[in-house]
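All protein chains of the complex are present and in place, except for one that has been dropped.
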Amino acid sequence: MSEPIVRIEGLAKRYGPVVAVDEVDLEIERGELFALLGGSGCGKTTLLRMLAGFETPDAGRVLIDGQDMTGVPPHLRPVNMMFQSYALFPHMTVADNVGYGLRREGVARAETDRRVVEALEQVRLADLARRRPSQLSGGQRQRVALARALVKRPKLLLLDEPLAALDRKLREGTRFELVRLQEELGLTFVMVTHDQDEAMSMASRMAVMDAGRIVQVGSPHEVYERPASRFVADFIGIANILPAAEGRWLALRPEKIVLSTARPDTAHAVAGQIIDIAYEGGRSLHRVALDDGSVMMVATANIARTPDGSFRRGETIWLGWAADAGHPLDT
Amino acid sequence: MIGRARFAFTMLGFGYAFLYLPLALVMFYSFNESRMVTVWGGFSTKWWSALFANEAMLRAAWLSLRIAAVSATLAAVIGLAAGYALARARNFPGRSLFGSLVIAPMVMPEVVMGISMLLLFVGSERLFGGPDRGFLTITLAHVTFSISFVAIIVQARLADFDRSLEEAAMDLGATPWVTFRTVTLPLIAPTVGSGWLLAFTLSLDDLILTQFVAGAQSQTLPMRVYSSVRLGVDPQINVLATVVVMVAACALVLSGWLTRRKA
Partner (left out) sequence: MRAVIALPFVWLGVFFLLPFALVLAIALGTNAPDSVPPVELGFSLKNFTLLFTDDLYLAAWLTSLRIAATSTIVTLLLGYPMAYAIARAAPERRPLLLMLVVLPFWTSFLIRVYAWMGLLDENGLLNQFLRWSGLAANPTTILGTDWAILLGIVYAYLPFMVLPLYATLEKLDTGLLEAAADLGARPIAAFLTITLPLSLPGVVAGCLLVFIPAVGEFVIPDLLGGTQTLMIGKVLWDEFFTNADWPIASAVAICLLVLLVGPIALFQRQQARSLERHR
């Protein structure tokens, strides 16, 4: 295993009394698409901005490709960022925007032009090189911002909520687009997002942040199936948190539970009454009140087009799950 | 709601009449044949010819224009720096004093600024033997009170400037200075331009400060106008007023066009 591209050691940042980032340690491997996921104010954006050099850490340090970045201003760092607002220069054409970073490096004119065209082709915008940002659609602007950040071939590409400003339909297509580019170019992407679907579907690894700390790092699969704490279990997707022996808990995902009218032949089985059903198209979520007064969420896949066989509100039913369906939690 | 809006629009019409009627009359009477400004004696352009043959007036106008151009340029540069510092440097020793210094000249009664600046020049004359009162002292005085106006509009413009544009430039390898030159300045240039225009107008129009610091040899246009107007209404001044209103209207259209282009 080679040296990680990013090594963050004891990084901390506070704004007055507010601790934005609280002694974070993190390593990001070369060629990863790494997502920082968390709610608003969890410190993910501050962490990203410290990687870019826009915020000065109060403590700790960042190493990029083995080099200590402490005291290195943004313009000398081997990283580029795609801004949430895209931050396209309104007084320059698309081509001038993309070429801006190369001109700062003093790359020769012909070389700059060639690489701008190449970058625009990569994001399929070659036809729009002479346009101004104000003449582009939201999706096109997003791709210009991406091309502008990619063209310098940074060691690290930072993406601040890269899809947040797009409409839902466009967002889904762009996810695949970003992953494709990242794999084709073999770059390391670090992405900040508040959208767990985005993080789960795109990232090769992700970090879940809460109150300035990283609470779990792992692949999307690990984070979903083996959450490190009740917070993570609850934050990512839906989880039923059941008390277990010795003050521990069990996180049980709604889709791991089977509903049936008769007592199922599973390791665990409890009876309950359906108090609410949320139909979501592909699946339905049932809120089931158990005899002990607690409530559990159960998901069923809507395989058939007819409502036959689905459950009704008020119905008394059985919940069953396998012995290994839940994930034990210490905290 | 409707009733109140109608009252407001009536007042607006009245306000415009109040603002423009006196100017319109002055412009109208610039074509009066009679020397008596308030008596209509028929159409004539003789006062127009008289004004443009008035050597002293033209000399004063030329001096005023030169002073205005130089002082507006200096004020634009220093005001840009002041506005930038106010908008971007949140904490530095003397920040609140600096804020007061930038804003105060805007509202300070001119007689107070006039006497204080004159005393400064008298003092420096005694200590250093200069500067001689005239072009230089007038320009310095005009720069000093124009800085405020430029600084305020630059600061307001920077307050809604998207900071991420500057961060993007630095992220792409631009030093702070290059960022300013290639991103910030081009985007706020229209604001600086209208600041320059404002400083130019203020300088061209200033009487009181100028009167204090001008010295015996220099006479600017407002000084000339003032000494003529003190003796009563003068048809040549009507002509001058007409020219000034025309030029101001053009300047305003230009400045409006500049600021609207910023998007």
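For clarity, chains are labelled A and B in written order, and residue numbers in each chain start from 1.
Quick note on the criterion: contacts are C-beta pairs under 8 Å (C-beta built on N, C-alpha and C of every residue); 3 or more make two chains touch, one makes a residue touch a chain.
Worth saying up front: this structure is predicted, and the values here are computed from it rather than measured.
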Checklist outcome for this item: Within the entire complex, the undisplayed chain is in contact with B
Item to check | Touch with the omitted chain, as defined above, among B:63, B:117 or B:188 | outcome: B:117
Next on the checklist: Can you say which of B:31, B:48 or B:84 touches the chain missing from this structure?
Outcome noted: B:84
Checklist outcome for this item: Logged for chain B, residues touching the omitted partner chain are 1, 3-5, 7-12, 14-16, 18-20, 22-23, 25-26, 29, 37-38, 78-79, 81-82, 84-85, 87-89, 92, 94, 98-105, 107-113, 115-117, 119-120, 122-123, 140-141, 143-144, 147, 151-152, 155-156, 159-160, 176, 201, 204-205, 207-208, 211-212, 222, 225-226, 229-230, 232-233, 237, 240-241, 244-245, 248-249, 251-253, 256, 260
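By definition in this document, only the chains that are shown with their structure count from here on.
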Item to check | Mean-CA-position distance for chain B and chain A (Å) | outcome: 54
Checklist entry - Mind pulling up the chain B residues that touch chain A in the complex? => result 162, 164-165, 167-176, 178-179, 182-183, 186-187, 263
Checklist entry - Which bits of chain A are touching chain B when the two form their complex? => result 52-54, 73-77, 79-81, 83-85, 87-91, 100-101, 104-105, 134, 148-149, 152
